[in-house]
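For this depiction, one protein chain was excluded, whereas all remaining protein chains were kept in their positions.
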Amino acid sequence: MSIANIETKHEGGHHGFGVDEHGHFHHAHHFKDAHHQYESSKQGIWLFMVTEILMFGGLFVAYAIYKSLYAPIFHVGSSFLDVKWGSVNTVILITSSFTMALGIYYNQTNQFQKAVVSLALTILCALGFMGIKYIEYSHKIHDGLLPGKFFTNKEFPKKLSEYIKKMEPEDLSPQMKEIASNPKRLEKAAPLYFGFYFAMTGLHGLHVVIGACLIFWVMVKTHRRRFSSEYYTPVEGVGIFWHIVDLIWIYLFPLLYLVG
Amino acid sequence: MFTLTQAEQIQDAGEKNYLIHEKGLWSWLTTVDHKRIAIMYMIAVLTFFLIGGIFALLIRLELFTPGQTIVSPDTYNKFMTFHGAIMVFMVIIPAIPAIFGNFVLPIMLGAKDVAFPRLNLASWYIFMIGAILAASTLFLGGVDTGWTFYTPYSISTSTNVVLTVLGAFTMGMASILTGLNFVVTIHKLRAPGQTMSRIPLFVWAIYATSIIQILATPVLGITLLLIAAERILGVGIFDPTLGGDPVLFQHFFWFYSHPAVYIMVLPAMGIISELITTFSRKTIFGYTAIAYSSFAIAGVSFIVWGHHMYVSGQSEFAGKLFSVLTMLVGVPTAIKLFNWIATMYKGSIRLDAPMLYAIGFMFLFTIGGLTGIFLASLGMDVHFHDTYFVVAHFHYVMVGGTLMAFTGGLLYWFPKMFGKMTSDTLGRISWVFVFTGFNVTFFPQFILGAMGMPRRYYDYLPEYTSLNQISTVGSWLIGLGFVIVLIAIIKAFISGEKASANPWGGKTLEWKTASPPHYENFETTPVVTEGPYEYR
Amino acid sequence: MELVLNYSLYLISLICILVPFFGFGISPVLVVKGAIGIFLGNAYSQLVQGKILKNFIKEKKDSGNKTLTSILEPIQQKIDEIEDPSLVKMKKAEHDEHSHHVIPIPVYVGVLLVLLVGTAITVWIAQFDFGTWNTIIAMLVATIKASFVLGFFMHLKYDNMMNRVIFMSGFFFLLLLIAFSAADIFTRVNLIF
Partner (left out) sequence: MFSLHFTVLANTFMPVQGSEIAVDVDYHYAFLVISSLIAFIILIGGMTLFIVKYKRQTENDKTAYISHNHFLEFLWSFIPFLIVMGVFYWGKVIYDKHRTFPEKAEEIHVIAQKWAWEFKYKNGVSIESAKGEVLHIPVGKPVRFIISSRDVLHSFFIPGFRNKQDAIPGRFTSMWIEAKQEGEYQVFCAEYCGTGHSNMPARIRAVAPEAYVAWLEEKKANTPVDPNAGNEMAMKGASLYKELGCSGCHTVASDAPKLSGPSWVGLFGSKREFADGSSVVGDENYIRESILNPMAKIVKGYAGIMPPYVGRVSDEEIDNIIEYIKTLK
């Protein structure tokens, strides 16, 4: 069933396109052919991924700048994070990426039943990821390790000032020396790390939830046989979005948990 | 020559024209036709333009006399913020790309529609949600941070900043999606035979603008989200009391906002290329030079944002670095201006209303551009920063540039959009009022700035009174001018005479189809065999 | 001459973009002099471009010298493209006909293993303290993992060049943001009172 012989018979201005009940794909009327539509949609998807990268990039740039300015705060702050849960989350997200890729593969080869199963697995991993996130967050809220004015943890400022006393003065950046000189300002600046932690993982968690909903929508359409080997762009688009979310976590995990 | 079988006299697409093809409000609200979406954007943008204009008049009225004239300082600050935010986010950024880009770009490319029609409708709805979110603060007590939301003031003020910020974020989302749509349309949906060097210069300008929209707006998105996080969670990234750095906020904000001013002016330059060639009946001078300079401006706009922060605690090295790069922006702009004037050489120029607005653009944009060089030089900006000199500069470039071109484009493409001619005399009268009113309003502000009157001042020293009064009178003239434009449009709707397919003798593709056009733009897809401005 | 115009503008803005990276070392005055120098050199070479370069390529084409022709081939192709763009379109049109590339499952499993091993390495290495090297190693391993995800899971390896360029442009503009913000923040004179 090569693409060429799908004749484009459609009347009126309706924009309807997609796979009809016996698997024939009608491309949208303002494109030359199915391949043209596929190429255009892929380019549109990639352009949107650039905006995702730039949005999270803004946060990573701020993180990089503040980490080099206030290295001790970030170092002591990251010691409060639980690396075990972090690595479990990374493994979960990687497996979800794998099952997502399988979902696309099965759709490409018209094995819809397997595609629905792998997409369901991906959603399961996403929920698992959010569950672990819930555990980590409740643990932090319990300890009072929250950003800004909600910060009530006593142990963190103490550990931070000890750590700074141990460091040689020339390792500290001028801005850090200025803040370290006045204990009241140091105590106020300490929660900055958790400000970053909650901003970055919060925004990433939100994208995981959005990804899960999108995958659910695509899974339902696969179940209803809306896709075929000639037309699977939505699955691939959602797949690329999910891989971008995984990509961001691949960078987020070492930056926040390991190397802080 | 252009090989569409039907000749020039395609008068009317009959019942197939897009306005009457489907009936009823629901057909409009759920349309995926790029022409109808453009009309919906036009209605939204023109109403916000009216609201923003009223706030401008209120500001100028308050500044008529030193001390309290009509309102208290807090209300004045809210007027100033609303004027800025509405004009920037809701009027001038979406105006030309969303209205004329949506309507004319696909027809200029000979395409049936934009690449993703449903995404186009989705971005209109996202834009409206964002606009309603931000405009709702009008009734909930306003916001008084200025359109720049500088921290730590935007964090500590009690007015509802979070709502405005989320509104601006959503409108940014709509701007990204529109940019994305246009880039793919230009890449993939060009008519057969239409290579990249045969597309009109308006399409080149929209292409450069869309690239900036895609690459700059996400950083604004994250910055606005961080302001909301600061106010709700106290995240502390931009809050100096919690260890943050407000100057870093300015870096993030201006990384978007300077390319944003080029999102505003590049489409205007695209319209001017169209107007000048059509009304001089002469091929454009230096087609590749103008197309490449749009890209040069788009490229350089990403590395110059520091000239907004020369005196904001930025280091001296960064100040010099940004100053030398900002000077680079002047070169492509000068190239465009010289090329437009060279186009008029040996042309056959007719001063219709759209051409008058193009001439107005050339006049005012030259002054705006040259004063930009004043502000780019470090020696001058240390004195001029945050004074009325800056206010005058960016109004010359934004109102003198984008809004003059927008009105020119509106009068130029109105026959094509609605099939009715606007009355030429009303157009000329409106130009006289807008042009003179503009100069009377903003030229005195250059002098006020030189004399050292700071920006966003509710009250000023008595010695600045006379210039401020002249400026206020001027603002009434501009208001009158734009009201006359409105009257001309409404009059054209009611009793405008029938427009032919090509009333101005344009050579680009949109003049080859009926006006108002067929709902799929062309009966048969046109084949293009030569450049867009082939006047022999 | 037109090439003079736009190539020199590109070169100047390119130099100025790279200034923050080695800008700390050399002063802006040197950058401006360098830019003008390149501009004039470019202008001279373009002026000559018409005849000499083309003849040079024609001569060398059949000289059989493998490396030289491989260098000249893209230049020749570039000149053809500038002369008559539609000529190039024809050549490019047929070659990217099919792009629905289906990757077999074993490749996916392989990529999954690479990613899991990568995660294990990053976690394991984090225990030893190499000082600043810690961050560099972590970022290196993360980039390798990311390139695998990009290449295979997201089919970027089999995609056309335009999508790769689009995706990489995102990182380039992020680089601009961090370079110029750092150019300000780390060169500030800090007053301690």
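Going by the order they are written in, the chains are A, B and C; count residues from 1 in each one.
Everything that follows uses one rule, which is that a contact is a pair of C-beta atoms (placed from the backbone, for glycine too) under 8 Å apart; a residue touches a chain by one contact, two chains touch by 3 or more.
Because the structure is predicted, anything quoted here is derived from the model rather than measured.
Enquirer: Write down which of B:M327, B:A353 or B:V391 is the residue touching the left-out chain.
Expert: If we include the chain that is not displayed, B:M327 is the one touching it.
Enquirer: If I consider the whole complex, including the chain that's not displayed, which of B:I199, B:A289, B:I303 or B:V440 touches that chain?
Expert: Residue touching the absent chain, from the options given: B:A289.
Enquirer: Taking the full complex into account, find the residue in B:A342, B:V432 or B:L480 that is in contact with the omitted chain.
Expert: Counting the whole complex, the residue in contact with the absent chain is B:A342.
Enquirer: Out of B:F374, B:Y412, B:F482 or B:Y519, point to the residue that touches the absent chain in the complete complex.
Expert: That would be B:F374, which touches the missing chain.
Enquirer: In terms of residues, what is the contact footprint of the unshown chain on subunit C?
Expert: 1-2, 4-5, 9, 32, 39, 43, 191-193
Enquirer: Just the residue numbers, please: which parts of subunit B touch the chain that's not shown?
Expert: Residues touching the hidden chain, for subunit B, are 73-74, 77, 144-146, 150, 152-153, 156-158, 234, 240-241, 243, 246-247, 280-289, 310-313, 316, 319-320, 323-324, 327-328, 330-331, 334-335, 337-339, 341-342, 344-351, 359, 362-363, 366-367, 370-371, 373-374, 376-383, 385-387, 447, 450-452, 454-461, 505, 535-536.
The rule is simple: only the chains that are shown with their structure count from here on.
Enquirer: Could you classify the connectivity of these chains, where an edge means two chains touch, as line, ring, star, complete or other?
Expert: Chain contacts: complete, every pair touches.
Enquirer: Comparing the two chain pairs, does A-B have more C-beta contacts than B-C, or is it the other way round?
Expert: A-B
Enquirer: Between subunit A and subunit C, tell me the centre distance in angstrom, where each centre is the average of that chain's C-alpha atoms.
Expert: Distance between chain centres: 26 Å.
Enquirer: Measure off the straight-line distance from the CA centroid of subunit A to the CA centroid of subunit B, and report it in whole Å.
Expert: 34
Enquirer: Could you list which residues of subunit A touch at least two other chains?
Expert: Those would be 39, 43, 47, 50-51, 54, 57-58, 65, 69.
Enquirer: Where in subunit C do residues touch two or more other chains at once?
Expert: In subunit C, the residues touching two or more other chains are 162, 169-170, 173, 177, 181, 185.
Enquirer: Once bound in the complex, which stretches of subunit B touch subunit A?
Expert: These residues of subunit B touch subunit A: 21, 32-33, 111-113, 115-119, 176, 180-181, 183-184, 187-189, 214-215, 217-219, 221-223, 225-226, 229-230, 233-237, 239, 241-245, 248, 252, 519-520.
Enquirer: Within their complex, state which residues of subunit C touch subunit B.
Expert: Listed in rising order, the residues of subunit C that touch subunit B are 2, 5-6, 9, 12-13, 16-17, 19-20, 23, 28, 31-32, 85-86, 89, 162, 169-170, 173, 176-177, 180-181, 183-185, 187-189.
Enquirer: Which residues, counting only subunit C, touch subunit A once they are in their complex?
Expert: 97-100, 102-103, 105, 108-109, 111-112, 115-116, 119, 122-123, 126, 134-135, 138-139, 141-142, 145-146, 149-150, 152-155, 159-160, 162-163, 166-167, 169-171, 173-174, 177-178, 181-182, 185-186, 190, 192
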